[in-house]
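For reference, the structure I am asking about is given below.
Yeah, one chain of the complex is gone here, protein chain that is, but the others are all in their spots.
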Amino acid sequence: MFETHLLSYIIFTPLVGAVLLLLVRNETIVKSLSILFAAITFILTVVLYLTFDAAKPGFQFVEYVPWIYSLNVAYHLGIDGISLLLIVLTSFLTLIALVASWSSISKRVKSFNFFVLLLEVGMLGVFCSLDLFLFYIFWEAMLVPMYFIIGIWGHERRVYAAVKFFIYTMVGSLLMLVAIIWLGYYASTLPGGTFTTNLVELYSIAPTIPLGIQTWMFLAFTLSFAIKVPIFPLHTWLPDAHTEAPMAGSVLLAGVLLKMGTYGLLRFSLPLFPESAFKFLPLMAILAIVGIIYGAFVSMVQKDLKKLVAYSSVAHLGFVVLGIFAITVESIQGSVIQMVNHGLTTGALFLLVGMLYEKRHTRLISDFGGLARVTPFLATFFMIAMLGSVGLPGLNGFVGEFLILVGAFKSDFLGTPAYAIVATSGVIFAAVYLLWMYQRVFFKTVDKPENEKIKDLNVREIAVLAAIVVFVVWIGVHPITFLSKSEPAVKALVDTMVKAKVGALGALR
Amino acid sequence: MIPLGYYIGLSAILFTIGVVGVLTLRNAIVIFMSVELMLNSANLALIAFSAYSGDPAGQILVFFVIAVAAAESAVGLAIIIALFRNKLTVNIDEVNVLKW
Amino acid sequence: MSFNYNDMIAVSPILFLSAYSLLLLIVDASLKRPANICYWLTLVGLVVSGFLTVFTYNASGNAFNGMVFTGRFPAFFEIVFVLSAALSVLLSKPYLEKERINFGEYYTLLLFATLGMMIMASARDLMVLFLGLELMSISLYVLAGFVRRDAKSNEASLKYFLLGAFATGFLLYGIALVYGASGTTNLSVILERFSVTQNDPLLWIGAALILVGLSFKISAVPFHMWVPDVYEGSPTTISGFMSTGSKAAAFAALVLVFSYSVHPSWQLQLVIAYLAAFTMVIGNLIALVQTNIKRMLAYSSIAHAGYALVGIAAANSLGRTGVLYYMLAYTFMQIGAFGVVSVLENKEGKYLQISDYEGLANKHPVIAALMALFMFSLAGLPPLAGFFGKYYLFASAVSAQMTWLAVVGVLASVVSVYFYLNVVVSMYFKELPEGSTSVAISKLGATALIIAAAAVIELGLTPGYVVALTERLF
Partner (left out) sequence: MNLELVVFLILAAAAVVSAILVITRKNPVTSVLYLVFNFFIIAILYLFLRAQFIAIIQITVYAGAIMVLFLFVIMLLNLGDDKLLKWKLNSKRTIASLIGLVLLAEILYYVVNFVSASSLAPGSESMGTVGAIGKILYRNYLFPFEITSILLLAAMVGAIFLAKKRFTEGSDGD
């Protein structure tokens, strides 16, 4: 019984917590209660992780309850290795974010915790849904809490950032909604078919759609995900949202929300519409590379620490997208692990920048200098997170980027190693801007008197960061622990794509 | 024998005149009179159809329409009186607290 | 005799409400200070007729010589009207007292209007449809001008009246032509003769004129110009009632004419589709620039008529279900939004600008949360009622091979998100202005709002039950 409903428990535990919060008045209790529920959720996901059997094919922990009969919509959950890793990441980062913002949120504490827990429900739901309708509901429902988190607790230009974030995401997702409806309708026109949004059924139905229409479907889905990732020309909401969001908001935004875009590509765009995916593959790869280079260059010239980290996300996600569209087992494995890495390291960087801001009330790089002497702990953690992000061997980033580049190098689908070669330069640029930033902030002498008085990290902050660092090192040293979980799912996906490719070639002949 | 089309044609012309009146006039009362023209043209069409098909339903409907017209004019004129008390005008160009 | 007791039972909600409103009229006339008693009596009456409706739900058939439908279709809409009226009435007492227009006639006329709506939704004959529409309209003309000392209210009433009468002209002429083509005004007989008459241009011209007449009532572009002025000038509770009840009634009529009786040819389908597209786009675009919240809601209500028209244009069973579901969902969210305005506004016109809502979340957190909920539902965010309605309507468009209409619809919704969010931004993200005082929130008003909010959530989470109610309608 416990295991058959485990996913539901995981999704709705935070919701129960959120509702309970409304009944409490005392702020300390509110904070403790929300951390408690986030922790329970995390423990449940760990249980999920341990009971997940990587050897079994297909989706596990499946729950199926019919919900709306006339449209054949069901409450249909299930996970594979890819979603498993992201679910654990989500619950982990939510817990971290809540603990980290213990003292940084001063107004409307109850609402803040309420919205963070609500956000967690949405994020977890997205990764668990096997029904497009259900998926869409979680996908959109998650927008609202994030919107409030940015808009109420953000910095100066928060309203602008929140509205921009909302509208951008909405444009993409509503077109996706039409595509979802069209898919359901298409299923009903087949002989003996009914209207359905069941993903498992659609996996076999969708590839039979005539290529002309399939292309539109692919574009509608991919646009929505590309905005979320964000892929290069659609990224303009990201720096605003990340910079203006409060610390916890930035962590979850970078750590989890962006992954929903890449997850969507893996879960929907590729397997549902393989033939159209092949058509757009070069374009997507080029956009990914432009994103890598562009993100790096723009990061270099940023004066604001938070903006710098934000733009570095564009570059990192470029790697992930490149790995996905290279369609080899190595590259997609790399992308999956890189999603987790980015969540951990960028999350950590946002936390560190947030903590620095809390102590010094500025984020301008030029306002700092020589902090390594004043705040040794902070400098150390910052260094580890930064190096993880750069991709130093032995830390997590290296594993992901290496796999992606290897895969892209030998990918049949990309057809040429040129993409991989250009992308490699991105790794170097990342080292340049991150190290330069680190040098300006933490090395040299302390030339501003305000910086002398900055307090170092307290125990709570150290605990939070240490928890992240454990995983940063773990993935760096022994990635197979995590890679082994997602491998079968990735292999199956690549198989599907290869088969589709062969089929398409056969049809051509 | 007068063809049915003649009656319907006449009613369509009257209807058009009514529509043009509503769209061009500025005086609430005369606009309302144009509406009455429209209703009457519809009545004429109904009676003609009814007579030529031998079905009394059309006449019954006209009977109801006349009752409705009476009700409408009572309410409409009351509204005009109420407005007149406040604004001393029935010219809808001068009714401009709200944009038209 | 041309009717029997079964007939009477089958249309008992209508008969009951007629008798009850006459009773109310007598009470109003014979007491010295009747307003409060009328208020409670009206609520009781509406609740009772709601219950009667539930009992008639499965009595499908017709009554009074085929003049009216009985059973599922009218019952569904009757419930919508009763809810719309009951919520408006619940909100009315505090509002009327605030505006000092607490007269018994208000409640009587409101019941008459509800009665008219019920008759429209039960009509199996164009004659009955016409009379129901007129009963509703005439009562609403007066209610729109209920604040007699206020020039805005007078003008709202006059504009509503002139445009309404104009629309009546079109409707009646359309009925006349359909009668000419089919030789009957009975919708079922029109349907029976449809195979013969469907090539008669007279029928289609008549149908088009009926469409024009009803388009005024649902406020479809380009027949919408009266809406913002009338909603702004009318008492706020009446604006809420008009924008939900009378719109739902007009949609009931549209379903009866176009989905039950005269199945639109593809040309007419296309015309309705264009009407829907223009209504969605223009309604939402103009709503963007509104600063007055009542005008904003008026344009939003125009846009929502466009969404529901998608279901009529699709002319299939999904579309029919979509329209019915959407009318119920829309009733709750729109009355909720107007309800919040009515609870907050005062006689001096405060809380009528969107900017007056700045920092509301600090002052009245519950009211702000409810308003935010209604805004999100109107914007169509899942898992709220508005989202599911749109999903159904767009699905009907896609399955009628009109995917372009669904795309226009979602793009229009994106636009709408902006102005709905604008209210949320004001309430939550802006600071409270200096020296603002809080408003006394009446308990009755808050009750109505909470009921509406609960329904918005509930309809979104378990839409299946309502959808099941919309099957096998006739």
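Which chain is which? They are A, B and C, in the order written, and residues in each are numbered from 1.
What we mean here is this: a residue touches a chain if its C-beta (ideal position, glycine included) is under 8 Å from a C-beta of that chain, and two chains touch if they have at least 3 such contacts.
Keep in mind that this is a model prediction, so the values were computed, not measured.
Remark: the absent chain touches shown chains B, C in the intact complex.
Across C:Phe16, C:Tyr57 or C:Phe103, the residue that sits in touch with the chain not pictured is C:Phe103. Not every partner is drawn; the one left out touches chain B at residues 1-10, 12-21, 23-27, 29-30, 32-34, 36-37, 40, 43-44, 47-48, 50-56, 59-60, 62-64, 66-75, 77-82, 84-85, 89-91, 93.
Where chain C meets the chain that is not shown, the touching residues are 2-3, 18, 21-22, 25, 33, 63-65, 67-68, 100-103, 105, 108-109, 112, 115-116, 119, 125, 127-128, 131-132, 134-135, 138-139, 141-142, 145, 148-149, 157, 177, 180, 200-202, 205.
In this text, only the chains that are shown with their structure count from here on.
Mean C-alpha positions place chain B and chain C at a centre distance of 25 Å. For the pair chain A and chain B, the distance between mean C-alpha positions equals 64 Å.
Among all residues of chain C, none touch two or more other chains.
Note for the complex: chain B touches chain C at residues 8, 11, 15, 18-19, 22, 28, 31-32, 35, 38-39, 41-43, 45-46, 49-50, 53, 55, 57-58, 60-61, 64-65, 68, 71-72, 75-76, 78-80, 82-83, 85-87, 92, 95, 97-100.
By the touch criterion stated above, chain C contacts chain A in their complex at residues 321, 376, 381-383, 387, 391-392, 394-395, 398-399, 403, 406-407, 410-411, 413-414, 417-418, 421, 425, 428-430, 463-464, 467-468, 471.
Residue ranges on chain A touching chain C, taken from their complex, read 67-71, 133, 136-137, 140-141, 143-144, 147-148, 151-152, 158-159, 162-163, 166-167, 170-171, 174-175, 177-178, 181-182, 184-185, 188, 195.
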